[in-house]
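I have a structure I would like to understand better, so I am pasting it below and will then ask my questions one at a time.
Missing here is one protein chain; the remaining ones are kept as they sit in the complex.
Letters are used for the chains, namely A and B, taken in the order the chains are written, and counting of residues starts over at 1 for each.
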Amino acid sequence: METFIQQIINGLVLGSLYSLIALGYTMVYGILNLINFAHGDVLMVGAMTALTVIVGLKGLYPDMPAWMLMAAGLLTAIPACVILSLVIERVAYRPLRNAPRLAPLITAIGVSIVIQTLGMIIWGRNYHTFPELIPTTTFDVGGATITLTKLLVIVLSAVLMVALMLLVNRTKLGRAMRATAENPRVAGLMGVNPNLVIAQTFAIGAALAAVAGVMIGATYSVVHFSMGFLPGLKAFTAAVLGGIGNIPGAMVGGLLLGLIEALGAGYIGDLTGGVLGSHYQDVFAFIILVAVLIFRPQGLLGERVADRA
Amino acid sequence: MNLYFPKWRDNPVAAFIATFVVAAVLIALPFVVGQLGNAWVRALAFALLYVMLALGLNIVVGFAGLLDLGYIAFYAVGAYMYALLASPHLTSTFPAIAAMFPDGLHNSIWMVIPLGAALAALFGIMLGAPVLRLRGDYLAIVTLGFGEIIRIFMNNLNAPVNITNGPQGITLIDPITIGGVSLAKPVQVFGLTVPSVYLYYYFFLLLVIVTIVVCINLQNSRLGRAWMAIREDDLAAKAMGINVRNVKLLAFALGATFGGVAGAMFAAFQGFVSPESFSLMESIIVLAMVVLGGIGHIPGVILGAVLLAVFPEVLRHTVVPVQQALFGKVLIDAEVLRMLLYGLAMVLIMLYRPKGLWPAPDHGINPSERMGGGKGGKAAAAGA
Partner (left out) sequence: MLKVQGVNKRFGGLQALSNVGIEIERSQIYGLIGPNGAGKTTFFNVITGLYTPDSGSFELAGKTYSPSEVWKVAQAGIARTFQNIRLFPEMTALENVMVGRHVRTRAGALGAVLRLPSQRREEAQIKARAIELLEYVGIRKYADYQARTLAYGDQRRLEIARALATEPKLLALDEPAAGMNATEKLGLRKLLESIQADGVTILLIEHDVKLVMGLCNRVTVLDYGKVIAMGAPAEVQSNPAVIEAYLGAAHAPKGTEAA
């Protein structure tokens, strides 16, 4: 039973992270019908920026308290990601708004590769250790343990998601985003500036990715230039699972995917009589992706994509 | 199809001379390039394999308009198939098989090529059948997923039963033998010693020529038209009685066969295979070759493949010394620079030359593009 609870906890942590990243994908796809391949790499930039800042500050001020270092890390990562994301949108995606589908896809892949290689150049190929800033207290939950870090991840993600829901449903910007997602032309006629809204959408997604990146560093301790690829892909799966373009869908999809992956990895050995080991964990996400797209392409909660007549 | 090459019908003499010149260049090329070292001829041979891959993917992406980001899976299938059938791996891992084949597992090229093609086609059908009705970007992601799934399996099928030998891969793969002549040993021709790597180059060149002919024939056929129709308007194609699902599947499977055969050749040439050679990046590179070269346009795709295959080699030999000379040390190593440039190329070409470096010339007459009067004005004002 403890294993079960432990895996649930792991699943929730993983799922929270996937949700944060998935939100970026889903919001951009909802408005632009574009899979922002570079989103995972934005996450990487967030994590690495935070790493650099934290390690740098620690070197200069060895007595700086941990929470301050963490705050500094987040407060530099978020703007870095937001700026990066806005630049990408402006330079690589906006000119191709009306191009046939293949062009933005190729460009997005190209951007992803460029960011990864720049990351490789700036931060090197090695795996870096993210400094331990959060105290390693653990709590006991029904026999399983949860570290403070993991608890913080779950709580912080939940808070951010609630904030996003409030933003989308209760504010003017949120209304503008929803309108542009449904029908950009008509939204434009109502006085909404689609370029501005699109930029804001990218910015919000990037900010969430930055936080996710830092949290991945804090939770799993390892960061490196290609850390964005797999989480990015899985988060996209989560977004599709929940219903692309659908914001609550991304949250649900993320949590669900995290749980399935954790439980699957934990029990796959038993399930397959030892034939398949836990290194097949990544395959789960892909299989779910394929299955969802074949059997229920609109996702669990339904798609919400722009009406491109 | 090709604007600059004289057509046989119009001017047989010019066409013959042009063909002769091109053939002469291609035949002499290894000897010329070989002066700089065999490594360059090796690069050319690999470039030919990439040309085959790019032409195969072109059938899927260019002719039929299907986005495949996992094409390298078929390359992997072909490579591993050959590796298993022509190396000591199976006989040394499974005594039962060793007993069946006391002389070891070796297989003739005449069996391997059709087998590789068939196996790849089978995988193409299996992977394609459930997903080809998905819309563009979803298809891309799903095929990406498939490519990764296959690589993960190749990487992990070493326990409990060691089929693929996991990350270490399979080594000691037989070279290609044609009619008793092994391509791994130099051959004497008219007193000239032709090194093994040149032999592989010529063999691959032959395969590439066959590939090109097949692709041209497919393009200018009922099937090719059906693909083009599907690409232009899926629904209208259906309304004209085209079984779109099967026709798409056919494109996928045919594209896969080229991948499979190229994979088998790769395994034989390199002598070993490991999952590393079949990463997502490889799929993306082949896609880049097609898209950057000129999607759907056979000469363009060949150009794209050659450029993107040979360029990194050139880079490798220039970048390091240049950086040493300028900065005293290597800031960015060749591999990283290569990837960076691939990425930049993809972004820049899509922004500034989205149809590729050598796109298909205008298909059919477009009167509004003609200078002067005549039908210029009237027919240009198309309604809808």
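Everything below uses one rule, namely that a residue touches a chain if its C-beta (ideal position, glycine included) is under 8 Å from a C-beta of that chain, and two chains touch if they have at least 3 such contacts.
Please read these numbers as outputs of a predicted model, since none were measured by experiment.
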Which displayed chains the hidden chain touches across the whole complex: B
Contacting the left-out chain in the complete assembly, out of B:M126, B:M240 or B:L331: B:M240
Selected from B:R135, B:K185, B:R225 or B:R353 as touching the chain missing from the view: B:R225
Where the missing chain touches subunit B, by residue: 214, 217-218, 221-226, 228-229, 232-233, 235-244, 250, 254, 362-368, 378-384
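Just so we're on the same page, only the chains that are shown with their structure count from here on.
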Subunit A and subunit B, separation of their C-alpha mean positions in angstrom: 34
Residues on subunit B engaged by subunit A in the complex (per definition of touch): 61, 67, 130-131, 134, 136-138, 140-142, 144-146, 148-149, 152-153, 155-156, 159-160, 284, 287-288, 291, 295, 331-332, 336, 339-340, 342-347, 350-351, 354
Of all residues in subunit A, those that touch subunit B in their complex: 33-35, 92, 95-96, 99, 101-107, 109-114, 116-118, 120-121, 233, 236, 240, 274-277, 279-280, 282-283, 286-287, 289-290, 293-294, 297
